[in-house]
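Only a single protein chain was left out; the remaining protein chains are all shown in position.
Let's turn to chain A:
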Amino acid sequence: MVSVINTVDTSHEDMIHDAQMDYYGTRLATCSSDRSVKIFDVRNGGQILIADLRGHEGPVWQVAWAHPMYGNILASCSYDRKVIIWREENGTWEKSHEHAGHDSSVNSVCWAPHDYGLILACGSSDGAISLLTYTGEGQWEVKKINNAHTIGCNAVSWAPAVVPGSLIDHPSGQKPNYIKRFASGGCDNLIKLWKEEEDGQWKEEQKLEAHSDWVRDVAWAPSIGLPTSTIAGCSQDGRVFIWTCDDASSNTWSPKLLHKFNDVVWHVSWSITANILAVSGGDNKVTLWKESVDGQWVCISDVNKGQGSVSASVTEGQQNEQ
């Protein structure tokens, strides 16, 4: 099912905490404890270092690519309590904005769907989520949701902009009135859904309670042809839940346990068509999951880091070592 096509020599000096591919799947941004953010060109299985971004003063936890219609923009967040927005101009990457509005480590950044403009959500260990909106001419407007998650917020993920019927209600030409939503996961074991009110304030819309330990990652599935909204959440307790909401108006979400792993589950990531979920856990394995006909999630592939199903010879070699 899965094979290694590229092992990227990042030459990061410490642990890598996040790797994100850009919108077109051509570039890979990584961030590490060594305070650096690196960007690689990974087209055709290559790995050319394009940029080494230095500016953070602590481990960098997460990176996020903005939609290319705004240019080449990358956001990174760090233990140093800062969020840095990097921008490429004429082939060189430079710091374009620095947000220092948090009192503790910033754990997660996520760009809103491009339809909303350039909006970045940042979740921090100080429990707050801040939303940075680009207002033009290098200015960013900050809105902050204080005490979003007690102890801390670990992950944020935006709902897709394309919600069924969002365009139809409005005469052509008029900009559709999107309802902005995002999900966040935190140390209070909760996944929370947030919605922007008409007055521009963010309000907690829903609390999804299922996990018994810190929520490590949430991922709102892209809505490619799907009639339902789906959120995947994973936690320190080793469990991965899939939350679905069939009816946007009633806003009731039902959880389904995907699997209980033996170790912490760090990440969940949806495939582009939202039919496959990749899950990475503390056992250093990536598993791919797919919903079967009867609505059960089944593991369709197992990826052991660094090997995959590369070749029999490698696998044998490993067994010998063990």
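Here is the rule we use: contacts are C-beta pairs under 8 Å (C-beta built on N, C-alpha and C of every residue); 3 or more make two chains touch, one makes a residue touch a chain; residues count from 1.
Rule of thumb we're sticking to: contacts and distances are computed from a predicted model.
Going by its UniProt record, the hidden chain of the complex is named "GATOR2 complex protein WDR24" among "Translation initiation factor eIF2B subunit delta", "GATOR2 complex protein WDR24", "Septin" or "AP-1 complex subunit gamma". The set of chain A residues touching the chain not shown comprises 1-21, 23-25, 28, 30-35, 42, 45, 57-59, 61, 79-81, 105, 162, 164-165, 167-168, 170, 172-173, 216, 223-227, 266-276, 278, 280, 282, 284, 286, 288, 290, 292-293, 300-301, 303, 305-306, 308, 310-311, 313-314, 317-318, 321-322.
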